[in-house]
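The other protein chains are all here in position, but one chain of the complex has been omitted.
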Amino acid sequence: MKLKTLIVLSCMLLGGSVFSAAQEVTDATALTDTAAVAAPRPIADLFARDSENDHGHSLTLSWTISPDDGAGQMNVIGYELYRALSPDGEFELRGKFPFGAASYIDVGAKEKESSQYSPDHTDFYYKVRALTSDPEVFTDSEIFGPVQSYGQWFNTGRIPVLVFVIGFLTTTVILIRRARGGADLFVRRLPGIEAVDEAIGRATEMGKPILYVLGLGTAADIATIASYTILGRVAKKVAEYQTGLIVPCYDPVTMTVAQETVKTAYADAGRPDAYSEDMVYFVTQSQFAYVAAVNGTMLRERPATNIYMGKFFAESLILAETGAFAGSIQISGTDEIAQIPFFVVACDYTLIGEELYAASAYLGREPLLLGSLKAQDYAKAAVILLAIIGFLTMNFGLEGFKELFYISN
Amino acid sequence: MRRTVPLTITFIVGTGLILSVFFPPFETVGEDFSLFFDIIAVFAFFLGGGNLLRVHGTRIQKKRRDWGYSFITVAGFFLMLAAGLFKLWNPGGITADVTAPGSLFQLMYNWVFNPLGATMYALLAFYVASASYRAFRAKNSDATILLVAAFIILLGRTPLGFYATSWIPDSFSLLQIPNLAIWVMTSPNLAGQRAIMIGIALGVVSMSLRLILGVERTHLGVEE
Amino acid sequence: MEGSKRLSAIILAVVIALFLVSWIVKGLAISDSGAALWFSVRDAFFITLAAFLTLAILSFLYKDNPYYKFAEHLFVGVSAAYWMCVGFWSTIVGNLFPNISESLSGYFDVPYKGFNPFYFIPLILGIMLLMRLSARAGWMSRWALAWIVGTTSGLNLIRYLRTDFISQVSNTFVPLLVDWKGVGPFFSDLSLSASGQFTMTLANWVIFVGVFTGLIYFFFSKEHKGFFGAASRVGIWVLMITFGASFGYTVMGRVSLLVGRLTYLFRDWLGLIS
Partner (left out) sequence: MSSVGLIISLFIIGAGLLWLLILSLTGREVERRIVFLFIGLAVSVPLLFNITFSERATPIVLDVFDKLEDLPPGSKVLLSYDYGPSMAPEVEPMSNAFLRHSLAKGHKLYLMALWATGQSLVATAVDSIIKREFPDKVYGEDYVNIGFKAGGTGVLNVIITDFRKMYLTDVDGLDLDSLFIFDGVKSLRDMDVLISIGGGFPGVKEWVLFAGAPGNIPTAGGCAAVSAPLLYPYYPRQLLGLLGGIKGAAEYESELKKRYPRFETMPTPGIKMMGPQTLAHLVVMAFIVIGNISYFISRRKRS
């Protein structure tokens, strides 16, 4: 929503400012330039069509600039676009542009009650007025029309995305089937995940708890959801070993899900009574206050192991350094590229980017999950292949290959 | 049943959102859903606030370690909550912007919240140094590469880096440390980032697919 | 034990005394500049408070201590309420009310946008989420969570494909040789400037090889042996360069943050520097 408002606002601002700039040009020139201005020649080839790949209420216009724009008499300072419902009807101003402009997308609102409403399937007639520094002197173009706007049902500009979605989905489903059929799927070691079991054992021996930090992600981050799977696994082990578990949460929704996850894990481990609501608690939804509190917990509870999995930002190093100072073993994983270096430097084990997502499949060892992991590898192989082809085609000047990957909007 | 319904909801919502991208009439569904998400998150704040009070209440009640400090948390919470919800000291009254200058809310933000946050953030300057000292050691080939790359960048940002290699002629200026630092940032660094990014994108796509298909379901909790 | 208790009491007394001194001195300084009494008392209090809180957080570097605990607990309480208030005013009052209720919009003086039944979706889901506080209707909260997870996966799948995956892949399509002029000029110009085509070509090769080997490192279903093993080794090296470089590059930004806090202490509070 915020983004949407922002875009709308900035469009309005931009539109408004171009408009006002054009306005200033006209007004000021009128004041300074008293000499008579000759009428400019009109623009040519005015053409309007429905805008592609949208939900209607929008028309795309193009024209050839007036011969007096930047050449000839050099007296064109801008254009105005007018629209009417019939060729001899009342023309309404739709836009103002500086000189040199030769195209415009006339977007109306789709809500009927809006003042900017522009109906679909309605005939419109357009004309473009070439302006001079004298507001009295201008030339209109020939009228173009009728033209209608209408919505498309399918956005062809996004075909590359669709192709990939379908390809990936098919591969995943096929591989999951194959895995279900009993095909043995190899998965390489992930030292960071293997260390988890070891670390829980160590915590049990030391009689100290395990601290699990889900990061600053909300439930809207896939990394956080990936983290639940690992949390579920850790909680189950912890329940079996009867070690303590501390899960301070940053986001209330995240906390809710984490509570469910841990509760389930304790039930699965056959110790539902050992679960306590105090294990998973909310701290605060403010980055550095959260860090301050977790830092305090680390030095006061002295957990044997700290596990950081999910989305992390600037706090990554503060947490990891304090944990190292407290003498805990630290295992981390994040998909936040800027923070991976800090975890790599300060933690004992780090799951780098994609490894975080692979971890859940690795832990589950279910054929379903392994099948999807295999599909990821196929996709990477495809990327490498494409990169080689791209490398070669670029060298022989075949830029067209790259264009295939162009997503229009 | 209690598990089937949630899995079905996830499947329908997920597939619907993916498809909406390709069909212009439904293009804005994603934005609307993100907005809905924000609204639901605010409801969750009440869960969070309630949980916070419960945790600290228990600490005070059971006189757990450091229970006295829990009073401070609770007091700070209620003071700020009152300042924000009732717009205390706000020159514009209840309809004014909550962060209007002069309001207690804004004062607390400027003089308590902000300095505390900024100082926590500033601790990073210290931790960057202690982490460099502890971890940048040539223990093996990987660690050595990490160390050398970091050292080149650090050197490139001090006059030392310039003086150390200023004798290199301009036609070989790539080998001068400040330029080398720029080159490292723009070439190998870019390559590494890109590999990680592609990997992450695939991981996210695959994970989302698993969630939508209901293969991954840990987050949904117990079967009752 | 007794001794350490007395010591901390003395320290506490000193800290409080210093706080009061700072409050008074600052207050006098502000009222000298012509501010009203109430404002100088208030501003001096807050300036001193901010300075002491800054020092309390910094004291954590030495060790955990009561002053840090105080600052930490205050911070947690204040920040939790801060986000609740902002969320309430901006989202519930700013976005939800204008779409569902004219009288509520009127009460809070926000422009009413007309009744939109779709806004009952988040309202209902939000209430469902709160249901988890009840033992019997707790299962309802899972429906809300399922909706959230569905939204998250649907939106992220497309977003990552479009912005990260496809665009990053096509950016890797770079020419192997950048306008070849012959062997001589190729090796004679090792400058950073792009007229040195060696640099440009090298950069393209590094990017290509880096992405190639980096992706091989991320292969999960292949054992890292033979060619794969060698390639993934190189991949790890590329990643290590990336991590080292990013780490080194951030140091400057982090120091700036500390400069900011110290400037506050030295200039705004103590007035040591101008």
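Going in written order, the chains are labelled A, B and C, and every chain counts its residues from 1.
As a convention for this text, a residue touches a chain if its C-beta (ideal position, glycine included) is under 8 Å from a C-beta of that chain, and two chains touch if they have at least 3 such contacts.
Please read all numbers here as calculations on a predicted model, not as lab measurements.
Shown chains touched by the hidden one, complex as a whole: A, B, C.
Only one residue from C:39, C:118 or C:266 touches the chain missing from this view: C:266. In the complete complex, the residue from B:5, B:60, B:100 or B:129 that touches the missing chain is B:129.
Annotation: of B:70, B:90, B:119 or B:173, B:173 touches the absent chain (contact as defined above).
Contact between chain C and the unshown chain involves residues 61-62, 192-195, 249, 251-253, 255-256, 258-259, 262-263, 266, 272-273.
The chain not displayed touches chain A at residues 13-14, 16-18, 20-21, 24-25, 28-29, 32, 70, 77, 98-100, 325. If you put the missing chain back, the residues of chain B touching it would be 125-126, 128-130, 132-134, 136-139, 147, 150-151, 154-155, 157-160, 162-163, 166, 170, 173, 178-179, 182, 185-186.
One rule holds for everything that comes next: only the chains that are shown with their structure count from here on.
Contact counts per chain pair peak at B-C. Once the centre of each chain is set as its mean CA position, chain A and chain B turn out to be 15 Å apart.
Chain A has residues 1, 158, 161, 165, 220, 222, 225, 253, 256-257, 260, 282-286, 288-289, 292, 300, 340, 342, 344-345, 352-354, 358, 373, 376, 380, 383 in contact with two or more other chains. Taken residue by residue, chain C touches two or more other chains at 57, 60, 69, 71-72, 75-80, 82-83, 95, 129, 132, 142, 145, 148-149, 151-153, 155-158, 161, 165, 169, 172, 208, 211, 215, 218, 239, 242-244, 246-247, 250, whereas all remaining positions touch fewer. Put simply, chain C touches chain A in their complex at residues 57, 60, 63-64, 68-69, 71-72, 75-80, 82-83, 95, 114, 129, 132, 141-142, 145, 148-149, 151-153, 155-158, 161-162, 165-167, 169-170, 172-177, 208, 211-212, 215-216, 218-224, 239, 242-244, 246-247, 250.
For chain C in complex with chain B, the residues that touch the partner chain are 42, 46-47, 49-51, 53-54, 57-58, 60-61, 69-89, 91-92, 95-96, 108-109, 118-119, 121-123, 125-127, 129-130, 132-133, 139, 142-158, 160-161, 164-165, 168-169, 171-172, 188-193, 196, 199, 202-203, 206-211, 213-215, 217-218, 235-252, 254-255, 257-258, 260-261, 264. Contact residues of chain A toward chain B in the complex are 1-4, 53-56, 151-155, 158, 161-162, 165, 168-169, 172, 176, 218, 220, 222, 225-226, 228-229, 231-232, 251-253, 255-257, 260-261, 263-264, 267, 278, 281-289, 291-292, 300, 314, 317-318, 320-322, 324, 335, 337, 340, 342, 344-346, 352-354, 356-358, 360, 366, 368-369, 372-373, 375-376, 379-380, 383.
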